[in-house]
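Let me begin by presenting the structure, written as structure tokens, before commenting on it.
Heads up, one of the protein chains got dropped from this complex, but the rest are sitting where they should.
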Amino acid sequence: MPPPAGPWRRALQGLASSRTAVLSGLGLVLIVLATVLAPVYAKHVAQTDPFRSGLSAKIMIDGKRSPVMERSTEGLGLGVTPIGPTWGAKYFLGADSQGRDVAARLLYGGQNSLIIAGAATLLCLVCAAVIGIVAGYAGGRVDTVLSNLIDMIWAFPVYLLAISLSIVMLGKTFEIGPIHISSSSLVVPIIIIGLVYVPYVARPVRGRVIAITNSDFVLAARGLGIRPSRILWRHILPNVATTLIVFAPMLMALNIVTESSLSFLSVGVQAPNASWGTILQDGQALLYSRPVVSMAPGIAIMVTVMLLNLFGDVLRDILDPKSVRGR
Amino acid sequence: MPDLPAPGAPSPILSIRDLRVAFQGARGAWNEVVHGLSLTVAAGETVALVGESGSGKSVTSLALMRLLDPATSRITGQVTLDGAEVLSLSEAEMVARVRGRIAAMIFQEPMTSLHPIYTVGDQLIEALTCHRPMPRAEAHRAAVALMERVRIPDAARRLDDYPHAFSGGMRQRVMIAMALASRPKLLIADEPTTALDVTVQGEILSLLKELQEEYGMAMLFITHDMGVVAEMADRTVVMLRGDVVEEGPTAQVFHAPRAPYTRALLASVPALGSMRGEPVPLRFPAIDAASGAATPGLPLARQPDLSAPLLEVRDLVTRFDVRGGLLRRKVARVHAVENVSFAIHPAETLALVGESGCGKSTTGRSIIRLAGGTSTGSVRLDATELFTLPPGRLRLQRREIQMIPQDPLASLNPRMTIGEALVEPFLEHRMGSAAEARAKATRLMEQVGLSPAMLERFPHEFSGGQRQRLCIARALMLDPRVIIADESVSALDVSVKAQVVNLLLDIQERTGIAFLFISHDIAVVERISHRIAVMYQGEIVEIGPRAAVMETPQHPYTRRLIEAVAVPDPARRHLRRTQPPSELMNPIRPLDFVPPERRYREAGPGHFVRED
Amino acid sequence: MLAVILSRLARMVVVMFGISVITFLIFFATPGADPAARIAGRNAAPETVAAVRHDFGLDRPIWVQYGVMMRKMFVTGDLTSFVNRGQKIVPTLTAAAPVTLSLVAGAAVLWMALGAATGIIAAAFKDRLPDKILMGVSMMAVAMPVFWVGEMVNLVTQSRLHDTWAFSWVPPLGYVPLSESPVRWFLALVFPWITLSFLYIGLYGRMLRTGIIETYQEDYIRTARAKGLTARRVLLKHATRAAIIPVVIMFGMDFGVLVGGAAVLTEVVFGLNGVGRLTYQALKVLDLPMIMAAVLYASFFVVLANAVVDLLCILIDPRLRRK
Partner (left out) sequence: QDAHRGGTLRLVSVSSQGTLDPHVNYTSQFWQLYAFLYDGLVGFKKVGGPESKEVVADLAAALPEVSNDGKTYTFTLRKGVKFSNGKEMTTDDVVASFQRIFKVLGPTAGTFYNGIVGADQCLAAPADCTLAGGIVADKAAGTVTINLVAPDPEFLFKLSAPHASILPAETTAKDNGNAPIPGTGAYMVKSYDPNNAMVIVRNPAFTEWSKDAQPEGHVDEIDYTFGGTEEAAVNAILNGQADWMFDQPPADRLAELSTAAPDQIHLAPLSAWWYAPMNVNLAPFNDVRVRQALNYAIDRDALVSLFGGPALAQPVCQVLPPEFPGHVDQCQYTLDPGESWSAPDMDKAKQLVEESGTKGEKVTIVTEDNAASRGIGTYLQSVLSDLGYEAAVQTISGDIQFTYIQNTNNKVQLSISQWYADYPAASNFLNVLFGCDSFHPGSDASINIAGFCDKGIDDRMKAAIALGATDPAAADAEWAKIDGAVMEASPALPLFTPKQVDLLSTRVGNYAFSNQYHWLIANAWVQ
């Protein structure tokens, strides 16, 4: 008799047998790997420090030393344009308005973007799970209060929270036990982004919890005299987990985009640190002269999000072909 | 080999030759589920296709209509429907010539087979006009006529209702009406009554028979219920795992079955009335699947201890609020259980029978206070009044009285292995160490006829019958004194059903446990119970010793219930009566409804009948 | 019906009250937001700052200020901005509403039409080339940050290719009221519509496709096919109608937040002075009265959209209808 396969094992097997899942998973691993190797790239390939302004830097091109920031000499001589893509080791994608290597920053930025989006996804899932489970399981007044809270978060302008938080945190370091949170820490955008989509997830989780609470196996567990706390922990939570897992890649994708939007409104990762969002924003100031600076992170976001979505689709099909629709 | 129609006989409406159907599974592997099936249906003839669950009956019927997803299935062989080579037609030709025209179909699940967001009339009219364009008014008239034809009362008005406002039986009538819309030459009915109540089942079957005659249709009737086969079919085809094992005129198949499988099948069919004269519950005969030889079942050795009731239910009332509108305010009440009283003694089995929705499950759940809604009355287990226990005490008391739920798959947590599920309640009640729990689980698995190695599996990896046994094992983990078995065998195949019934009787014999056996399957109830209670619309209308209730039913409803059961004997066809359709509705009552006072008369010793 | 409306109103009031209190508290906890100093202007004398603080009642207890603000917003309607002194908040918001409405409504038409088409076509051609192409494109649409798309669109239509025949008709960024010139209104909104709807076309297309494919598993589709309905009719009438319900729910929620100001990035990039941009600008300068009004306005639409969606679902799905 073949060894029985648990649902997790089956999910893994399902993923392994799906070409889309394998390819997109591989792509994601490659992206993560590339961002992890950013220091190596910066140090050994591009040989630049992507966090130092290189406004007066010079570079050898075709045996000619030319400045990274090219001052316009024609016409009225206005404007300074960073060097464009060299397609060489140094300044592969050109420089940004601070004369820094865009390619190196793109890799570093990927780290931050992925960390923020990943951590925010986790935070969001945890919050949504707690809210959804408590609301769905407790029902009654607790449910009403939490449902209203969900509505409030949904209607609340994130950017108010973002702007205020970033100012309140400014220059301060909060120490909660061993955790240090400073204004430049990634925690700020993580918290903000993490909260934005809580309603998005909490609602279906709540619905699912209500369904599970009324399901036969929970009824059966009660009939067997199992304690309510154990029912919550052993019976309800694991069954909500699939819903949460199915949401994860999609949420991650949304969070990457949200992170870039927050940075676009300059609330997010603080200079000189980079994220795809901040590079996109830098690039926006160079949109007309060096579009590549904003194209590069744009495409990076797009590719990552697409891979995540592809992977998520397969995951959804495998875990729960009938659950979450669309997003 | 199936015998082909003799030359000169009317050419068959349907002829299938060497039909093979395969599905594409994981990693693209093809898995054949129908292996070279051949059969014919002549004009006006009824052919029954029987076999156990999963034997390929539905797949065959869908293949004929080319309703399988071409992307994941492969059909080979030859199917001729009234001269049309079905397998070589294009999808468009199927639509234009075959589906709905030559052949129409009725499905097993009337609850889900109608589109929930179109009115019944829309769907009927669509069926009428898609082959024969006609003005809307005419179509409307035709639809009303059809609805009347399938005997839906007040047809003109109900045309504008949505399916959810119809009961299962009514929906199945609508499905039939739709199938008849374009006057097909062949009607394929895939288990059209399995999901319905016995009483309704009878009505639908007689309606089908009647219409078949009237329209001169041939019918391919798919079922696993030998009783229904006996009622309906001219010829019978028996399927086993994708193969035809026997084929012939129905009477011949029933009286002189050739294949061992057919014999086994017939032996396991609980036949109503076969218990006449048996004093105690009787096990099903054990069948050897290879030879079909049956060893007769042993009667139950242990007698109930009638000295003192173990469980005493008095004046149990359970009502649910019906909330409506966006505000979710109370608009009415479901009187699911109304003044139910009975007692069960140690080692006794009380059966609770009645049609779907009459409140059987709710009664069971109310006893262990899991029904939700509002319950009043009194439930005593020995001397403990369950209805006044605080939640903590009640939780511990539940050990004594266990319920085996109606749907075993749904009642097992899909994310827990069977081992975990079995051990959990044992540990929760601090009945011993984890090792002891494990040992007991292993023992019980063996007792219910499963391998202890299966403890590591997840619920979905079991068959329906196995799951039912798992639930029994789980209940037994707590050494309860009463088990409420809710439709524990109704959804099972005949052979599996027999096994589970035997298992329950074994347990009772060994442990002296008392059962409240909830079922709508009277044939099974007859075998297993000491006493029977008949429920109708939330109330008990008749209760008494098994023999008394079965042999001298007093209440008209009880009689109707017993009569409606299809008897697996083609010689005793009795359905062809025109019965007025009775629509089962939930016992929904307005908020101010006061239930009438009921009195019971004693028809014999311990045999009580409601006075109406 | 009245009771329904009342309960919805109650919920709306609860949500709006909660949000306004949170907003208020956040504002006063934010350093640098002191309206008095900013109203007084740069290099104002301390006396002036103090006088302004008193004049605006900013020296009163915070709950009194809250009460006054709510009264000015809802009762007297003469709430004025802290930053643009004298700017009446309520009329400003109502003036911005049509811009957002034009943007969102037009985009909604576009995305519902194209999203539905995408979903239906993709489902009809499941796993074949058209499906793959459409799903690829909609995946891209979902994956592209909207402001980035907007910037790129502007780069092309306003600058790089503006002088070519293809884009010379593109008017400068900004909004033209419908009443002023329907043609110019339309032209000015073409690219904002496309940009805003792009994401949703992708989202809704994918959602609808999944829904339709799931619906095809349902028994009633099998019934419809067995009846002999054409494949097209089964797809359009039976599968799509059932699958569109979750899309409608989603649509209601999205429409609500967008009208409430969530289209901010599109508005900013395309220079449309709508509610979103108004909110965004108020946020940038921490203009409490404007933020407050905008936030309440948005929450109003969110709750309203929830209610409308509930109603719509009941209209579409008779199962939810109980007497």
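Quick notes on this structure:
As written, the chain order gives the labels A, B and C, with residue 1 at the start of each chain.
One rule holds in what follows: a contact is a pair of C-beta atoms (placed from the backbone, for glycine too) under 8 Å apart; a residue touches a chain by one contact, two chains touch by 3 or more.
All figures in this text were calculated on a predicted structure; none of them were measured in a lab.
Within the whole complex, touches from the chain that is not shown fall on A, C.
The residue from C:Thr118, C:Asn154, C:Thr195 or C:Thr210 that touches the chain not shown here is C:Asn154.
The residue from A:Ile115, A:Ile167 or A:Ile191 that touches the chain not shown here is A:Ile167. Contact residues of subunit C toward the unshown chain are 31-34, 36-38, 40-49, 51-52, 55, 80-81, 83-88, 92, 95-96, 154, 158-159, 162, 171-175, 268-269, 271-273, 277-278, 281, 283-286. Seen from subunit A, the chain kept out of the figure touches residues 51-53, 55-56, 69, 71-72, 74-81, 97-98, 163, 166-167, 170-171, 182-184, 265-266, 270-272, 285-289.
What we mean here is this: only the chains that are shown with their structure count from here on.
If each chain is drawn as a node and touching chains are joined, the picture has every node linked to every other. Taking the mean of the C-alpha atoms as each chain's centre, subunit A and subunit C sit 23 Å apart. With centres taken as mean Cα positions, subunit B sits 51 Å from subunit A. Looking at subunit C, one finds that none of its residues touch two or more other chains.
Interface of subunit B with subunit C (complex): residues 62, 65, 67, 71, 91-92, 95-96, 98-101, 104-105, 107, 109, 112-119, 126-127, 130-131, 162, 164, 175, 178, 181-182, 322, 324-327, 329, 331. Against subunit B, in their complex, subunit C makes its touches with residues 3-4, 7, 126-127, 218-220, 222-231, 233, 238, 241-242, 310-311, 314, 316-319, 321-323.
Residues of subunit B touching subunit A in their complex: 26-27, 365, 368, 370, 395-399, 402-403, 405-407, 410-417, 424-425, 428-429, 453-454, 456-458, 461, 471, 474-475, 478.
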